[in-house]
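The other protein chains are all here in position, but one chain of the complex has been omitted.
Coming up: chain A.
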Amino acid sequence: MTAQTKIEDMSAPVIAAMGEDENTIADMYLTFDLGEEEYGVSIAGVTEIVGMQRIMPIPDMPRYLRGVINLRGKVIPLMDVRLRFEMPERDYDDRTVIIVMEVEDAPVGLIVDGVREVREIPPAQIDRRGQISRSGARSTIAGIAQVGERVAVLLDPSVLVSDGDIAIARSAEAG
């Protein structure tokens, strides 16, 4: 298996493109774009990548949770990672994709500007410092990876999904 695997068919399960060698999966990351920045998540939790679908809004969610999609009978909440990181909102286009992941036994879809590649990043290339933010909460950043000339920010999906790093602002008038 080569270190870089281009995703040709976005709808194909990423795992299928990965080969069978389990040892490499731990070091495999799916990288994606948010504006000019490159981010990555470990491929272990990724179940598939799907194109944008009709989002159905649901109540009681912060703004960055855009709603749910019905993916073959599974209801999957969608997190707009741009909004999660308080980046400027951007219209979805044909590059916009949903990375469907299984995080702590529950499905979640991450809306990102576009996926880049699946690649192996050995632990030696990852700077793991800075996992605790100044406030003492766990950071969404699991590590900073050096990928050739570029830098990819590796995210911790469980912190991302649980809001471990931010307090949920409940509006005052809510019962």
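Basically, a contact is a pair of C-beta atoms (placed from the backbone, for glycine too) under 8 Å apart; a residue touches a chain by one contact, two chains touch by 3 or more; residues count from 1.
One rule holds for everything that comes next: contacts and distances are computed from a predicted model.
This complex has a chain not shown, and the name its UniProt record holds, of "Chemotaxis protein CheA", "Alcohol dehydrogenase catalytic domain-containing protein", "CxxC motif-containing protein" or "STAS domain-containing protein", is "Chemotaxis protein CheA". Set against the missing chain, the residues A:63, A:95, A:128 or A:150 yield one that touches it, A:63. Remark: the omitted chain is touched by one listed residue; of A:36, A:91, A:105 or A:149 this is A:105. Think of the hidden chain as still there; on chain A it touches residues 56-63, 65, 68, 70, 72-75, 77, 79, 103-108, 161, 170-171, 173-175.
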